[in-house]
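Take this structure first; my questions come after.
In this view, the complex is presented without one of its protein chains, the others remaining in place.
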Amino acid sequence: MANKRKKVRLVLKTKVKIFFKEKIVSDPDIYLMGLSASLIANEAKPGQFIHIKCSKDNYPLLRRPLSIHRIDKEKGEIYILFQVVGEGTKLLAQKEVGDNLDVLGPIGNGFNIYPESKKIMIVGGGIGVAPLLALCEGSIRQEKEVRVLIGALKKELVIEEENFRNLGAKVDVATDDGSYQYKGLVTDLLERVIKEGWLADQIFACGPKPMLKKINEIALKANIDYQVSLEERMGCGIGACLGCVCKIKTKGKKEEKVKYEYKRVCVDGPIFEGSEVVWDD
Amino acid sequence: MANKRKKVRLVLKTKVKIFFKEKIVSDPDIYLMGLSASLIANEAKPGQFIHIKCSKDNYPLLRRPLSIHRIDKEKGEIYILFQVVGEGTKLLAQKEVGDNLDVLGPIGNGFNIYPESKKIMIVGGGIGVAPLLALCEGSIRQEKEVRVLIGALKKELVIEEENFRNLGAKVDVATDDGSYQYKGLVTDLLERVIKEGWLADQIFACGPKPMLKKINEIALKANIDYQVSLEERMGCGIGACLGCVCKIKTKGKKEEKVKYEYKRVCVDGPIFEGSEVVWDD
Amino acid sequence: MIDKPNLEVEIAGIKLKNPVMTASGTFGYGEEFSPFIDLDKLGAMVLKGITLNPKMGNPPPRVIETPSGMLNAIGLQNVGVEALIKEKLSQLQKYHTPVIINISGDTIDEYIKIAKRLDEVSESKKIAGLEINISCPNVKKGGMLWGTNARSTYKVVNQIRKITKLPLIVKLSPNVTDIKEIAHSAEEAGADAISLINTLAGMAIDINSARPKLANIHGGLSGPAVKPVALWMVWQVYQTVKIPIIGIGGIMKAEDAIEFIIAGARAVQVGTANLVNPEAPIEVIEGIKEYLAEKQIDDINKLTGSLII
Partner (left out) sequence: MIDKPNLEVEIAGIKLKNPVMTASGTFGYGEEFSPFIDLDKLGAMVLKGITLNPKMGNPPPRVIETPSGMLNAIGLQNVGVEALIKEKLSQLQKYHTPVIINISGDTIDEYIKIAKRLDEVSESKKIAGLEINISCPNVKKGGMLWGTNARSTYKVVNQIRKITKLPLIVKLSPNVTDIKEIAHSAEEAGADAISLINTLAGMAIDINSARPKLANIHGGLSGPAVKPVALWMVWQVYQTVKIPIIGIGGIMKAEDAIEFIIAGARAVQVGTANLVNPEAPIEVIEGIKEYLAEKQIDDINKLTGSLII
């Protein structure tokens, strides 16, 4: 409870100015956007997100959640990396440098990097890399040895590879069509890396659900601690509407019939232990 | 019927480009906008309007009717003059030169200048001058002697005075606060002009309902033919939804109980004989 | 590779070249739209609601805008059944699209008189069918009464059924507790098809004058705002009746129409969209074609009720 209340108290509603905008991939369109948001940058930790009002009016009505892609506490800046999939992200992509955004944030629990961990494995699929760059930077600042595996459909859709590398991580890429580096799924690549004997103390992942689920099996088998960033349709983004839930196992409550409960992705997550997530759907 | 069908057949749905935009008055904000619309310009006559989709989405949903302010058939251009009063006109005011507008038009019957008329009196109140400049130009092209009376709250809100004058009309202005020329209502000014002996063959007016109603009494007394441009909330703008009606006397149908019927402002109007309008509301 | 999927559907014995009709009251008497679209491309035309005698309708303002929707209180202004037959229907003879007449009455007797009269001229004037409006929320004595009660729905539909062989489409009001019950009694009474929804009763107030924005105080809500309500009712009715359903409510694009068809509609009607974009019905037809081709569905009829739950 206390823990949760603390999280809630850190959330801010602010207007932040767009100081940078670049289209880094076309069709699907993916944008990188820089926001002057000193208050948020100051509070933010890897794995958290901001909740953005993309329109001035009712169309779309609800905010849209986007992960914090990079955090620059010194400059008081954060970055978001987003793919245009519908009305909200389309409107967001139409905003220009100098425009203000109405955002809530930073929201969520964030990734938990254990002090004792030495080797960190980060796996991102598609736009799922969004929250992972900040995580990579954080891990390296804590002097972890970091490897990053990026999965994409094809070469053109591999994003942020260089940025991870520049942070000092070893980066490998898997493309479904083999148009770049390893041909196949990023999960196959992960298994290979493990087979080769590089055993991480923690695996962190974000991407399509099937990928996250598969990694859970791999992590379980290799018995590596695994944290995932989950997504769900959101309403409030602040824990009030119970709209964004996911199935989480209820540990130790043997007496109960149901073996899971619904937890809120927005404030109980978006980061969960892979082992506590009910993957069956 | 035939007459109406003809009108309908002339209406077009087209995309027109904004080639000119100027804010000519502030608070209330009034804009002058030029549209490259050769097809519409070609068909248009004074008193008609265009029906504009101000938003790309459902917000606002319906089109907004705006009078054709000026018609340049040679250049294939039309102008609109509009006041920002709500969401639709606000969005329209945000459009820039080069943007396209989705419009229906030209719509409506338009003013009817009789060949035999020698002297034309044009009275505009506030933004009501919008459809009257084209009318003034048309009258002068037909070598009528034209006088224009403009009514406004104060000096700053007197619009288009010079443009009427440049067309060759004699222009007088009435301001409620007397900050410019005649102090009082434009209807008082009209009565004075008539008293002074300048008797028009036709009076044309557009503006607030009370003004239009008062002019009707004046015209009746002086027994001058009088045409008004009416406004009503609109749906389709093409005569289909019956949303835009006004009360029009049913002449010669003595037997009926009701002495009026509902006519569509969009296609039966927006121009009506002052004498046929039921003013009591 | 399917590039020419079948769009033909049959509703109440009426063969439509495609499932897209125009909704009553939003398409005038048809002719109004001939400058914008080829009326022969439509699945069917449903004309403005008609009454026995001409109706003046309500005082203005009659239409106002609401978030993603509009309220209307036209009050069924129309030329009356005789003028409809003489003038309006004559104009439409040159077209090959089925014409459906939407009828309203204050009394059963009035419904019957209109239906009888239209039945008489159905051959000569090429009337494809009748849509019985038991749901227009704007006319105090009429519509509302019938459509919001299962027994009265049965009564009026059954009486009309007795006096005409014309295909009967019964148009339901959404302002009811249990749409299934009403739909069921319409079917029992002999309806050949059901169309829904009509408008939701609503109101808006001008806070500066403290007056209703509509002269009639309340009106009927339509447009995208009502689509979720309409879809849910169509799906419920699809579980209930065997006769075909015509889905109506907030259809602006093909995607909306497809939602209704998946929910159980055999055909759809485009309403408010006509007021915004007179080409909407044609765009919906084209969009449905593209969807079927893309999904490689060879027959639109296979889409009806294909919701996976």
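By letter and in written order, the chains are A, B and C; residue numbering begins at 1 in each of them.
As a working rule, a contact is a pair of C-beta atoms (placed from the backbone, for glycine too) under 8 Å apart; a residue touches a chain by one contact, two chains touch by 3 or more.
Since we're looking at a predicted model, the values are computed, not measured.
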item: Omitted-chain contact residue, chosen from C:G43, C:G250 or C:G271; value: C:G250
item: Selected residue (touches chain absent from view) among C:V121, C:M203 or C:A293; value: C:M203
item: Among A:D72, A:E232 or A:E276, residue touching the chain not depicted; value: A:E232
item: Full-complex contact with the absent chain, from C:I85, C:L172, C:I258 or C:V284; value: C:I258
item: Hidden-chain contact residue, picked from the options C:T148, C:N198, C:T240 or C:Q269; value: C:T148
item: Missing-chain contacts mapped onto subunit C; value: 66-69, 71, 148-149, 175-178, 200-205, 207, 209-212, 217-218, 221, 223-229, 231-232, 235, 250, 255, 258-259, 262-263, 291, 306-309
item: Subunit B residues that touch the omitted chain in the full complex; value: 58-59
item: Residues in subunit A touching the chain absent from view; value: 1, 5, 8-13, 53, 58-63, 104, 232-247, 258, 261-262, 281
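FYI, only the chains that are shown with their structure count from here on.
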item: Target subunit B, source subunit A, minimum contact steps; value: 1
item: Shared interface positions of subunit B, touching two or more other chains; value: 58-59
item: Touching two or more other chains - residues of subunit C; value: 67-68
